[in-house]
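Every protein chain of the complex appears in place save one, which is left out.
Moving on, here comes chain A:
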Amino acid sequence: MNVIDLAWWQLGLAASMVVALAACTHLARLGVGKSLLLAGARTALQLALIGLILEALFAASRLHWVALMATAMLLIAGREVMARQKRRLLGGWAFGIGTVSMFLSSFTVTVLTLTVIIGPEPWYTPQYAIPLLGMMLGNTMNGVSLSLDRLTDTAWRQRAVIENRLMLGQRWQEAIGDIRREAMRSGMIPTINAMAAAGVVSLPGMMTGQILAGSPPAVAVKYQILVMFTITVGTGFGTLAAVAAGSRRLFDERERLRLERLSEPVS
């Protein structure tokens, strides 16, 4: 079965529907028209660019190019984690903790999946490596940024409780234990929910894409299960590392709560 290619004018038809939607919301004075058009234009432009890059990458299929691409994706994800936090750790720690925990979990799990489970030849074959890493980073990024945001914001609001627990002689891990659990939970909930609803409420995007591209559903399902599990593991370990490092950074070597290490709230 061959994939039906799409011509640019066919995409133009889809785009004109977005324009029609923007026009309608504009006429109804609902005020999302402009941002809708802008975001639509960004989607087209960014994806066209990444298409060109991927074409070149697939043609070259060299390890160092794949590694460069992976590094760029990681750094952009790290910046995004930092940007999504209301009160971020100062001195580069917000970026550092986010990036390192995503690196540790996403990269390890992706490489492990490629070498041990899927096993393309060579293992860094970009057709497998880049989409897998992309899905992994995207989800880990969500988990890490949600959990760090929850951790720092809750610690700020409950500083009196944390300090009172310290005054009673509790260790820092115990004094911030409830908040750590909450942060871990908020980082993991989207992934757990996605697994629970998969196939029943929604057909996951990757599986849909594979079926559209002509794969038999049975193969697509197996890949989707694999991807869901690896995403869960990546997100879980990434969130775990971020919460552990982030909460440690809120205390100093004397186990004092040091909230001046957080920035003013960013709106």
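To be clear about the criterion, contacts are C-beta pairs under 8 Å (C-beta built on N, C-alpha and C of every residue); 3 or more make two chains touch, one makes a residue touch a chain; residues count from 1.
The rule is short, and it goes like this: contacts and distances are computed from a predicted model.
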{"item": "Listed names \"3-oxoacyl-[acyl-carrier-protein] synthase 2\", \"Thiolase family protein\", \"MoxR-like ATPase\" or \"ABC transporter ATP-binding protein\", with the criterion being the UniProt name of the chain not displayed", "value": "\"ABC transporter ATP-binding protein\""}
{"item": "Sole contact to the chain not displayed, among A:107, A:124, A:172 or A:237", "value": "A:172"}
{"item": "Chain A residues that touch the omitted chain in the full complex", "value": "160-161, 163-172, 178, 252-257"}
